[in-house]
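What follows is a structure written as structure tokens; I'll ask about it next.
A single protein chain has been omitted; all remaining protein chains appear in their positions.
So that you can tell them apart, the chains are marked A, B and C in the order they are listed, and the count of residues begins at 1 in each.
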Amino acid sequence: MLKEMVPVSVDNLVKETAGLKIAGYRFVTLSCAAIDKDHFDILYHFDLGLDLKHLRLTVSGDTKIPSISPVYFAAFLVENEIQDLFGIFFEGLVIDYRGTLFLEKMIHTPFCKYTVQASQSKTNGSQPLSGSPDLKEES
Amino acid sequence: MLKMTANILRTLFSKKPTRLYPIEVRTPFEIARGKLVNEIENCNFCSICALKCPSQCISVDKKAATWTCDPFACVYCGICVEACPFKCLHQEQAQRRPAYERQILLKKGLPH
Amino acid sequence: MLKTVIPFGPQHPVFPEPIHLTLTVEDEIIKQALPALGFVHRGLETLVDKSDFHQMVQVVERVCGICSMIHAMCYCQAIEEIMAIQVPQRARYLRVIWSELSRIHSHLLWLGLFADSFGFENLFMQFWKIREKVMDIHEATTGNRVIVSVNAVGGVRRDMSSEQLQWIQSQLANVKQEVARLGPTLLEDYTIKKRTVGKGIVSRDKAYELGLVGPTLRASGIAQDVRMLGYAAFNELDFEPVLGTDGDCYARSKVRFQEVFQSIDLIGQAIRKIPGGEVQVTVKGRPEGETVTRVEQPRGELLYYIKADGSKNLDRLRIRTPTFANIPALVTMLPGHWLSDVPVIVLSIDPCISCTER
Partner (left out) sequence: MFKHSLQKAQIKSPWLLHYDCGSCNGCDIEVLACLTPVYDIERIGIINVGNPMHADILLVTGTVNPRNKTVLLNLYDQMPQPKVIVAIGSCALSGGIFRQAYNVLGGIDKILPVDVYVPGCPAKPETIIDGVVMALERFSQKKW
């Protein structure tokens, strides 16, 4: 099934990705899947000459994950998407839409089927989701 | 624009590609997937079509012997036609015509 | 100089789809561009909870109407990989033929829209006129014009007779001739070059770093084509990725223009080599496991991540579409250009918003 799967943790995630970038890997995308009520699997896919390499990060829902968008700029879009749809927050995003990339603020974490009912009343301790996307800095 | 001139002249003197639709109606292709029809006499109300339909637009009531389809939710995929064990469902070649009101297809057969 | 923020879209005459850009301009020169999405977001990935894995084929076909065949093919290949199904050889070849047909129709559609974006309406009409021939092939062989609905887990749902294959070949010879006639206009015309050469340049290194895909990447000179992986029957066909060098709008239109001929050639090869036999195998059991599948869409690399837990509904379906990967290019490409170049540059990545937002 999935060859070359490397488990990573929140601490060494950015270091690993930076290493892959130096090794010449191309960023493909992130996939997120809910395992249970508050645990998520995040897969980072990278590509080198049509061979895929995956990093697997398993986190609980309230962990703030360091963003890899300072390393691979293209990751900002998909990290914003996961922030929107799963309610997992990323720290240090280059462009942060604050959960308004796809959705208005009314629906929260619709892709996590375990919490979609529960979170309609409470907001999972998240930041207020309002306003236009804010820009950190131009580089 | 000069490079286009040869093309423009060719188009000007060649046959018109336009299909004059309301005046001339093209014969549809043999396997064109169009309007869904149920020959209710052969229907056994087994509800396989209702289960297989990706759009969930068919509902079957075995007791009352009714077969209902929301033609406005049908996606013309032909899955139900292939799945039907009694071959009572088939698709016509022409598509459904536009309408002013919502429609619902309700067919009543004899209870088995 | 005064900074002005201009909203661009979502309803705009040039784009058939709602795309919204927030442009910060300084005296007609763009300083910053920020895309806003969500106008087409349906959340169809969550439909895996409601539809079983066979019904999802029809749902993923409707991620995008233009490349629906390829979406369904990618999904079916992923399920077949998880369930270890051997697809008949004839079905693999038929998949190649239909997917290349949809590539031709998508590229012709884009070439037309691109011509329209710089105001060359005659060229737009010409390309769309040729495209109708491909649509007729779709309708004659599958029954539908746009969303062809031929894929199923375990093969394809329609077969082609040898007369049909011959007819396709003669039709495509006709298409090839007519497209070739438009070549000099598209590639050598002074006015078109003026609008496209040097606009929206992405350098080779930048393109690789941003993770761009498809013709946008190949126009920058990187030979990355997922068809080289040899899925379906591509391992038995002979082709080379089309490359550009400059990475500007002109190079991107040239790559797509040449890919039309490449696809016609691939279909010709497939028709010559197609074996006989079955086109579909019956599927029993339920998928369990996870996999990542990639195919080459007209717009670039399409990735499906599927996680199945052995029930009739999948656990998670994730679709990464090519436009989603190409949007970061827009953010870096637009600054420094005139406001009036925005439609040309945005269209040059061939945006498909319904793909992006799903």
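Following the convention adopted for this analysis, contacts are C-beta pairs under 8 Å (C-beta built on N, C-alpha and C of every residue); 3 or more make two chains touch, one makes a residue touch a chain.
No experiment lies behind these values; they were computed from the predicted model shown.
Visitor: Using the touch definition from the top, which of C:Ala33, C:Ile97 or C:Ile147 touches the missing chain?
Guide: Spelled out, the listed residue whose C-beta touches the missing chain is C:Ile147.
Visitor: In the complete complex, the non-displayed chain touches which residues of chain B?
Guide: Chain B touches the chain not shown through residues 17-22, 25-26, 54-56, 70-77, 95-102.
Visitor: Identify the residues of chain C touching the omitted chain, counting contacts across the whole complex.
Guide: Where chain C meets the chain not shown: residues 10-13, 16-18, 38-44, 46-47, 50, 58-59, 62-66, 68, 109, 112, 124-125, 128-129, 132, 135, 145-147, 352, 354.
Everything that follows uses one rule, which is that only the chains that are shown with their structure count from here on.
Visitor: With chain centres defined as C-alpha means, what is the inter-centre distance between chain A and chain B in Å?
Guide: 42
Visitor: Calculate how many whole Å lie between the centre of chain B and the centre of chain C, each centre taken as the average of the chain's C-alpha atoms.
Guide: Chain B and chain C have C-alpha centres separated by 27 Å.
Visitor: Distance-wise, how many Å sit between the C-alpha centres of chain A and chain C, to the nearest whole number?
Guide: It comes to 25 Å between the two C-alpha centres.
Visitor: In the complex, go through chain B and note every residue touching chain C.
Guide: 1-4, 6-8, 10-11, 17, 29-33, 52-55, 75-79, 82, 91
Visitor: Name, in rising order, each residue of chain C that touches chain A in their complex.
Guide: By the definition above, chain C touches chain A via 22, 32, 34, 36-38, 41, 43, 45-46, 49, 81-82, 208-211, 224, 226, 228-229, 289-292, 294, 301, 303, 305, 307, 315-316, 318, 320, 324-325, 327-328, 331-332, 357.
Visitor: Which residues of chain A touch chain C once you look at their complex with the stated criterion?
Guide: My answer: residues 1-2, 26-29, 31-34, 43, 45, 50, 52, 54, 72-74, 76-78, 95, 100-103, 110-111, 113, 132-133, 135, 138.
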